[in-house]
Structure formats: structure tokens, C-alpha cells
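Mind having a look at this structure? Questions to follow.
FYI, not all chains are in this one, though none of them got moved.
As written, the chains take the letters A, B and C, and residue 1 is the first residue of each chain.
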Amino acid sequence: MSQFPGANAAPDDAEYAVVGAPLDVSTTFQPGTRFGPDRIRRFARTFDDYDRRTNSFFTDHSVHDAGDLHAWDDAGEYLDFLEADLREWHDDDVTPLLVGGEHTVSVAGVRAADPDVFLTVDAHLDLRTEYDGNELSHATATRHALDVADEAVIVGARTGSPEEYERAAETDVTVVPPEDVAEWTPDLDGEVYLSVDIDGADPAFAPGTGTTEPFGLTSREMRDVVRSVAPHCLAFDTVEVNDRDDGQAAALAGKLLREFVFTHAAEPSA
Amino acid sequence: MSQFPGANAAPDDAEYAVVGAPLDVSTTFQPGTRFGPDRIRRFARTFDDYDRRTNSFFTDHSVHDAGDLHAWDDAGEYLDFLEADLREWHDDDVTPLLVGGEHTVSVAGVRAADPDVFLTVDAHLDLRTEYDGNELSHATATRHALDVADEAVIVGARTGSPEEYERAAETDVTVVPPEDVAEWTPDLDGEVYLSVDIDGADPAFAPGTGTTEPFGLTSREMRDVVRSVAPHCLAFDTVEVNDRDDGQAAALAGKLLREFVFTHAAEPSA
Amino acid sequence: MSQFPGANAAPDDAEYAVVGAPLDVSTTFQPGTRFGPDRIRRFARTFDDYDRRTNSFFTDHSVHDAGDLHAWDDAGEYLDFLEADLREWHDDDVTPLLVGGEHTVSVAGVRAADPDVFLTVDAHLDLRTEYDGNELSHATATRHALDVADEAVIVGARTGSPEEYERAAETDVTVVPPEDVAEWTPDLDGEVYLSVDIDGADPAFAPGTGTTEPFGLTSREMRDVVRSVAPHCLAFDTVEVNDRDDGQAAALAGKLLREFVFTHAAEPSA
């Protein structure tokens, strides 16, 4: 039966909870994020339980796989439902590991976790107020996050509208373009929600995503961001993986989820 | 530039209008109907202009390709928009050839054309009042059509809920199961709207669709239905083709659209 | 979480048990049967719970999904392990629904169920004593079944070695070639084990299998065999589906499993 490999903890013993959120409504171009959670679990099957860097086992970190929250058409209602679910985990001091689904699901994650900082790896600013008339489009995720968090950091962003860049110029938003990521060190104030949109990566590393945007991060750059940010986090998500490649996007997303857990568990409240 | 091959007529000279409606919101399983119109046009490139049976050329039937009506998230609003567009064609005595997109788009087609009979080739009854809480799901298409048409004929149907079968048992609905299609002759009263959901075909003939349902029609059975019904029609659509196969579904849909035009033009008001 | 859709019964309440057996060791040509159980569950998601013909719901037939029995390299050991598991179900009067994996897994199924008749839909006779030196190759499945059952019926067979055809000429084996299937009525004596190798179908209907063999059955012919045989059965399996097509093979296999359950439940001990 499909669960995230090694996520064997019972709900009551969990320190982390994998929650699949296969929402796939507003993807502009290539749909398929509904298959993201399944696919990420599947391509994680080949990973060793043991992590050398932290000298620990994934199975020892008390990760529970809560399965998927079946999605439907009404994104607004679904986000409320998802938020309620995630809030329960959060209130029980369980760190949510949300697996999308489109980027919109991060809005529920942020609302449930109530962080000080929303840090996202993303090709897009996602600072729109609406997209195609839709206030809950994937392209508005960071905007909605800023209704909750005090500031947003967008790592790997390389495109957006003038209005988004204007919004990004305000003091509560920091943009780290792809070229600067290798040299970047996070300077974070407070508790962080980390959201990894897989399209932050160059399409070579993650072809299977809804809106590919060349000139992105390498897989190692993605990893180093996760490692440096994880100790400050109270929640994690990875989103926008679909089934339209040969597994590259899903393998990367699953690996980053694991990097988050290994690092976060090793350096709590860093 | 991509247009349906041979659909060269200017809008003012048109007898038929191809209208793409790439709605892809409520697909339950495999998304991608948003790519249906493009793909159907593409796989129609190999077809000869000439049709032997009717001894006529497709380019002589005054087909205009009006392009796609860009779809967005709100199915209700989109259907209104699409209906208005189709109504204009219809009011100008131009026969719409609607190309989906999910089956929901047929609702707009039916409202615009106001037929006496809604005849659909479909694996599913599509007689639900709602699906996953959505009153405009693809699974409700025939139900909505019956708000307009006096009767519905569902050819090739092989699955549904008990409520749908109960509804289908009423006098205004006729179900022709796949096994009976080869021997079936239409007995139609009034003007007909013909809607071809490509999943009426067996998955061997149309793997690229959102909800495959084995034990369906062969391509020749599909064709014979179109040929027998077309002379009674005031509008046509073909829906639920996606890009998840090697072209089988799109080639079949494009061919059926052409069969409709050739037959309809040869036998007007049959 | 992935289970066969509608297979919601608890183990203790089960009348049927889905058991995945992703063995993928001896496939001669195109491997991937290890993904068969996953894929069959996935492509069954679109099927309605309700079945019109039997006027019953799949969820009312007390089907439990016991998940997969993780396979390893040693086919002999694995078959013993699988047999033991299936025997428990069988001894509890639960009808096993074994989902392969390569055809070899049927050997465990037959040993556990101890039928009088082994009836298989298969392109191949599978009557070899060994293949490439391997006594537990998929090409030996029916041979092994005859160590347990009194007779074998091979429906849709169209190829084999002379030795296999010689063996098939003995009185305990009946071969029904594809051309005769449409007119064939089973004449069965005793309890039957029904094994559906998906390569019995023509490759048009099931391209995703290890050894495609043209000139096979249509999907409707496959279905009619299952319907006519199911009432006599004490166990069922479907095998040799892999992930190398666009879902045709998996959708067909999942549908046939359901046809088995609906028919078997409606006509017990026919």
C-alpha cells in the first residue's frame, strides 16, 4: 500500500505528518498535480532509510503518512478543509509535511501554521491578487501567505508581472534570483514556513511541473536552501509536481522532503 | 498556424463553425482535456480533403475555425460565455462544431442550439445532479441537457449510479448499451444535438481520455452512429479528448467531426 | 492511500481479498509487472461503484484490499510465501483476488485454492517444463497448475512450442483459440480457478504487458469469458499488466476483476 517510504509512525507517535493535497484546479498550462502526492511517494521508494550527514534514520524521526485529503473543485472550500486538518497536526506539535497539488495548497498550510516568515523556493513571485479572475490561483500563493506571515522570502524567482515586482519591492518581501542563490545565506527572523515549488528548479531537474521556467536552480542549490532553512521551520511543503516527466520532479521533491526532516530533526529550534 | 485542416471559410461565409472549448476543471481522474482542441486539429492534418462516400471536399463545406474560447476556473461563468458565443453562430444559421474540453461544455452547446433531442455517445450516463458537490461536473452533462431538450438518447452507455439508471428509466431517456449499437437504428423526433464523448469508444480506440471505461464501441460503430444521426442535427460536439495517448483519441474525434460535416451537408434536414 | 477502489471491507468481514503480488523476475521481454498492482488500482479509480447488470455495489461485496506482498528475487521462496498467505484467506472462506505480477504468481494461487479446473485466459499455453533453464518462469504457469488441478482450459491461446501443443493434446487440457472464443460456452466440472493473463487480449486492448501477441481477444470477449466462468470459481487472478502503455491494460484488468466479483457474488456456487 502506498505511503511515503519510512513514514511508519502511528498518528499518536508522530513528530511529522505527511499530508497529501492533490489539488489540481487552477494549473494554467500542464495539469497533473493531482498525481503529485502518489508520484512523490513512489519515486521515494529507492531512497535509503539512513542519512549519512545527520547520521540518522528516516524511520527514527516519527513521520506519519496521513494519506491524501481528497480534493474537489471548489478551491476555497478545500483550503478551509485542508487548513483545519493541518491545524490539528500543528496544534499537536506535529510538523506538517504538506505534499501538493498545486501551489495554492500552501495557503492552507500557512494559515494553519501561522509563521512569521513565509520562505518559498519558486520560479514565480506568486504575488498576484488574482489570476484569470481567480483569487485562489496557484499564482497568488505568496500573496495569501503574506496575509498571515510578516514577511516573505522568494528564492529562485525569475519572473512575474510589474505589479508583482512592485509588491516585491516592499520591505516585507525579499527576492533572491537564481544567480544569487549559490552565495545566499538566510537571515531569518522568527518561525518559518518553508514552501518548495518544484518549478524553482531548472526544467532539466524537474520537467514534470505545470509551468516550466528555464534558468532555474540546480538540484544541489535547492537542497542547500532546504538545509539552511529547515532548522527555523514549523512546517514544510513541496508542490507542483505532476506526472509529465520520467520521475525527475518527483524524485527531487521526495528527496527535499527528506532533507527537511533530517535537518529539522537534527537541529530543532535552531 | 493551427486551424482545423480544411476549415478555411471566412466567418461570414461559414456554414459550420469549429469552436474550441478547452475547459478542464472537473475531470475526475486524468486531466488534459485543455489540450483536446489543439490535439484534434493536429491529428486531423493527415486526412484527405476529399470524402469518397459523399463525393465532396471538406473545404467545400464552408467550415470556419473560430479558434478556442480561452477557459478559466469558473465553469458556470465559462458556460455562459461559451453559450453566448455559440448562440451567435446558431442564430446566423451556422452549425456549431464544438470541440472540448470536458463534457460540461456540451451544456453550453445545448443551451445555444435548443434542440428537441440530445443524442450523446458516451460510456457514462452523465445524469447526475451533482458530482463531488459540483453541479457543473462533466458527469452532469446529460442531466443539464434535459433541462433544454425533450429527450435524451445515450448510445454506448455502460455505467452509472442507481440514481442515474432510475432517471434513465423515465420515458424521456433512451439508453443503447454497447452490445446493441451495431444493430441500432435511430428513431428521432425533431431536431437533434449530437454530442460525442470520446470515452464512448473502447479504450483501445481512444486511450487518451479522462475516465476510460472498457467494453466500449469500436471506431466503426462510433462512425455509423454519427452517420445515421447527422442528418437530423443542428449542432455537433466532440469532447473529453486529452493528450495522454499516442494520438488515437484525437484522430478518432477529428475523423468523426468530419463524418458529421460530410453527412450533414449531403443530407440537409433529413 | 492506494487501495483498490471500493475494497473497503475490514479483513474480518471480507468475502474477497485483493492481494497484490508484484513479482517481476522472469519476464522475457518488457519488464514492469512489478508496477501492475499499483497501476490496476489506480486505473480503477474511475469506475462507478454500482454495477447495472447485477444491480449491486462493489462496496457491498465485502472486498478487502490486503495490499501487496513485497516480492524478491527468489521466485520459489516467494511462491511459498504467497501461497501461505493466500491459503489463509482461502481457509477462511475468503475468495482471493490475486493481482500480479508475472503469471508465475498464479502457481501460488492454484496451490492455495486447490481447484479441480484451472481455467486461464492467455495468449500462451504456458505449458513448458522450464524456460531459459528456469522451472518457475511465467511460461510454466499452466504446467504447474496441472500439478494441482485435474484439468486446464486455456482460452485465447495462440502460440506455444510443439512440446506444449503435445501436452495440450492430452485429455486434461482444452485449448480454445481466439477465433472460437466468441462462440464458446464453458463446460466445467468442479471448482475452478480463473486466471486472466492480460496478454490474452489483442495488444490493441492491452499493450502494456510483457510479451505482446497479436490476433488476440477483444475486451468484450475477455469480459464474456469472465462472466461465464466466475460462478464456478473459488479464486481469481489477473496478471502480466505492466506500466508500458497509456493505461489500457490496467483499466481492462481492473474491470475484469470487478466483473468477476459482481458475477461471482450474484451467482454463488452456480
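The working rule: contacts are C-beta pairs under 8 Å (C-beta built on N, C-alpha and C of every residue); 3 or more make two chains touch, one makes a residue touch a chain.
None of the values given here were measured: they were computed from a predicted structure.
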| item | value |
| --- | --- |
| Full complex, copies of the single sequence (shown: 3) | 6 |
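Criterion: only the chains that are shown with their structure count from here on.
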| item | value |
| --- | --- |
| Subunit A onto subunit B, rotation angle from CA fit, given as a multiple of 5 degrees | 180 |
| Distance between the centres, which are taken as Cα means, of subunit B and subunit A, whole angstrom | 39 |
| Of all residues in subunit C, the ones touching two or more other chains | none |
| Subunit B to subunit A touching residues, read off their complex | 24-27, 31-32, 34, 72-75, 77, 132-134, 137 |
| Touching residues on subunit C, where the partner in the complex is subunit A | 1-3, 38, 42, 65, 67-68 |
| Residue numbers on subunit B that touch subunit C, as the complex places them | 28-30, 124, 158-162, 165, 178-179, 202-204, 207-208, 210-216, 244-246 |
